[in-house]
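The other protein chains are all here in position, but one chain of the complex has been omitted.
Order of writing sets the labels: A, B and C. Residues in every chain begin at 1.
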Amino acid sequence: MAAPRDFDGIVTCVEGLCPGVLRIAVKAHDFAGEPGQFVEMEPSPDCFPMTRRPFTINRLLPGGFEVVFEVLGRGTGLLGRLEPGDGVRTLGPLGRGWRLSPGRWLLVGGGMGAAGFPFLAASLSEPPLVLLGASTSERLLHTGGDQRTITDDGTSGVKGRVTDLLGSVDLDAFSTVAVCGPLRMLKAVWTSLPDRHRHKVQVSTESRMGCGWGVCEGCSIPVPGGGYRKCCTDGPVFTGEELDWDRWSE
Amino acid sequence: MAAPRDFDGIVTCVEGLCPGVLRIAVKAHDFAGEPGQFVEMEPSPDCFPMTRRPFTINRLLPGGFEVVFEVLGRGTGLLGRLEPGDGVRTLGPLGRGWRLSPGRWLLVGGGMGAAGFPFLAASLSEPPLVLLGASTSERLLHTGGDQRTITDDGTSGVKGRVTDLLGSVDLDAFSTVAVCGPLRMLKAVWTSLPDRHRHKVQVSTESRMGCGWGVCEGCSIPVPGGGYRKCCTDGPVFTGEELDWDRWSE
Amino acid sequence: MTAFPPSLSRRLWGRSFDSPIILAGGTAGFGAELFVTDGGCFGGVAAVVSKSVTLNPRAGNEPPRIQETEFGLLNSIGLANPGVYSVVSQVLEKAVNMPCPLIVNVAGETEDEFARVVQVLEGSPVPWAYEINVSCPNVACGGLPFGSDPGSVERIARTVAEVTRKPFCVKLTPNAGSIVETAVAAQEGGAAGVTVCNTFLGMKMDWRTGTTLLRKKVAGYSSPALLPLVVARVWQVSRAVSVPVLASGGVARGGDVLELLAAGAEMVQVGSRLMRRPRAARELLQEARELLE
Partner (left out) sequence: MTAFPPSLSRRLWGRSFDSPIILAGGTAGFGAELFVTDGGCFGGVAAVVSKSVTLNPRAGNEPPRIQETEFGLLNSIGLANPGVYSVVSQVLEKAVNMPCPLIVNVAGETEDEFARVVQVLEGSPVPWAYEINVSCPNVACGGLPFGSDPGSVERIARTVAEVTRKPFCVKLTPNAGSIVETAVAAQEGGAAGVTVCNTFLGMKMDWRTGTTLLRKKVAGYSSPALLPLVVARVWQVSRAVSVPVLASGGVARGGDVLELLAAGAEMVQVGSRLMRRPRAARELLQEARELLE
């Protein structure tokens, strides 16, 4: 695994995917990374905001990477104002990504949770089946390949939740189920999966982060036994069985 | 005296007078003011800086005013970035200006201290004699009319301090001596004046201000008897005899 | 109990107000200064707190008295005021035309001085209430503020309660002692409210020379960045006392007012922001109203 570096990346491209969702390409010499790893980007060189913002690596580029993110609050608001040529202080690659086991993977993503799937899909030995959910069609983050979509408003694919798609899938055909999205979706997927398939599950988690590199213990994710693991260095990807689903909340 | 208003002025013109010195014209409906009064301008609409910055009215314009200021620190640095069309929150006119007595005035100004002289000169019944000092010729703020200059480096007028010019002036020809500039210059002028002329002196003072409109007691100028007056509402113009010159320091 | 979102209509000491906003002590003069603009700066103002009044006149600290830092403001005014006798005979009458009540802030150098000042103020009909500023240093006790010692706070409140039937609140300090204990002590002593809190001790030093611009070196620090400190203290105190809490510190936006009310304040004071914005109360109230819509 490449050791993270703290560098001044140069924005090379900013693309609006739909209102409020951007893809930003950053040039970063020798940037390496594995699918499921993330970067911590500084919204501003000023004192405030005091912490960086974490984003999954969407794709590796030759000499750089891309992130896809939604503009939500102050940090992403500032990052959303970046223009080609701007510098952006970035720390990465960070964390532990997907455990790339062989066999066919089923990728289940909701909303921005699918932002890391292109990199993951490109790294698998077999093309995966991708189940994508979003509120509305334009917010689907397409991964390419064999992909089924569902939206809350029915503007793409069926109308419903991504768990509704799961029922129609033959889980025995897959060696791994990779899940990423809002916590409610993660829980719905986990709950809907029959026990005997749960050992196949890997989950990309999210947590409010202080540092992103393991020093502050701010990003705890509950694990069985009453303790916590760090989202930023023990994760963000965990197996489903590593997590204490009952104690896990926003 | 016009009551001050807190308004969003519109910058109509920004002119560099010399490196680091700017003249900014602000459109402000119905703006009135008297010579020696000042305005408090907000360097930024953000929370910081927390206080405004005070500037003497350089000239009244039809429906507005001009200030001339030197870019020194953070506040003037931000104000120096204003461009025509920008808004600038302004409070004014503030304070008590020159007591406009009849007779011929002698105006003695050092550096930015002369910023208020054009307005003053235009308000006098007789054209004044103006003695101007600055570090170098380009930093002389010309008032027009009968004007003698002196510079530290001799690039304009004689080489020396403005007090050197005072010696060559027949003080009996003047009803009022109006002084404005750095404290060291004010003190030099006061000290060099013969006792019998001191009652003619009016001084435009400066002080670090909290509010600029009389509520915080932050802008004290020492007066005889051990007390203080407020630069912002009792002044900024005081008679020389109202001040405790010994207790007055930066 | 606080309702959420909080209402902007408030009650304090038997009076109802359309606004929770009180102008803070030392940043609104004696009230008359607010007539500066045409019509005055009283929009959105529930009440005005005067600057601190002491028994004897005080010239205040040697200037400069104000210093901005990157993210805040230091002040070292030194309780400049003409003394309670001049205040009663000359100053207070100028505030009678204010469209809102005046709370007179009282400071002292000894525990006894507070009640003595209030006693003199009782000679004037102008004050609606008093605010007892125990953040000032107790000269007899090595300069720690009275407000660091619950015993001292309770004694001061008790002596004040003996000389007036008007309501008074005690303005607590965040700089020493436990603010919850001193709030409880103020209530025990008979205070009708507590103000939480005051400026925090701060200092800016020039590292090149080791000097400070402000001669007293340590000064009072205010900043919108301190809001979370004030919210925490208001929340802690409001659960420990039954008298109303007046929040003071860090308010720069309408949302800050609402947050302090939500944390348990009955009223919210605005100080530094008022210095910058004579119509701060009106602006804050307007912003808060828009947020509530």
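Everything below uses one rule, namely that a residue touches a chain if its C-beta (ideal position, glycine included) is under 8 Å from a C-beta of that chain, and two chains touch if they have at least 3 such contacts.
Keep in mind the model is a prediction, meaning the values are calculated, not measured.
Undergrad: Give me the visible chains that the unshown chain touches, in label order.
TA: Within the full complex, the chain left out of view touches A, C.
Undergrad: Touching the hidden chain in the complete assembly: which of C:133, C:148 or C:198 does that?
TA: Missing-chain contact among the listed residues: C:148.
Undergrad: Taking the entire complex into account, which one of C:47, C:66, C:169 or C:231 touches the absent chain?
TA: Touches the omitted chain: C:231.
Undergrad: From the list C:121, C:134, C:261 or C:285, which touches the chain that is not on show?
TA: Considering all chains, including the one not shown, the answer is C:261.
Undergrad: Kindly note down the residues of chain C that lie in touch with the hidden chain.
TA: Here the touching residues of chain C are 2, 4-6, 69-72, 74, 144, 148, 176-179, 200-210, 217-219, 221, 223-229, 231-233, 235-236, 255, 258-259, 261-263.
Undergrad: Residues on chain A that touch the omitted chain in the whole complex?
TA: 3-6, 42, 47-52, 74-75, 91, 207-211, 213-222, 226-228, 233, 247, 250
To be clear about the criterion, only the chains that are shown with their structure count from here on.
Undergrad: What are the mutual neighbours of chain A and chain C in this structure?
TA: Looking at chain C and chain A together, no chain touches each of them.
Undergrad: So which chain is farthest from chain A, going by the mean of the CA atoms in each chain?
TA: B
Undergrad: Pick the chain whose C-alpha centre of mass, unweighted, sits closest to the average of all protein C-alpha coordinates shown.
TA: Checking distances from each chain centre to the full centroid gives C.
Undergrad: Need the CA-centroid distance for the pair chain A / chain C, whole Å please.
TA: 49
Undergrad: So the centre of each chain is just the mean of its C-alpha atoms; given that, what is the distance between chain B and chain C in Å?
TA: Going by mean C-alpha positions, chain B sits 34 Å from chain C.
Undergrad: Go ahead and note the Å separation of the Cα centroids belonging to chain A and chain B.
TA: Chain centres of chain A and chain B, defined by C-alpha means, are spaced 60 Å apart.
Undergrad: Counting only residues that touch at least two other chains, what does the list for chain C look like?
TA: Each of 71 in chain C touches at least two other chains.
Undergrad: Which residue numbers or ranges of chain A touch two or more of the other chains?
TA: Residues of chain A touching two or more partner chains: there are none.
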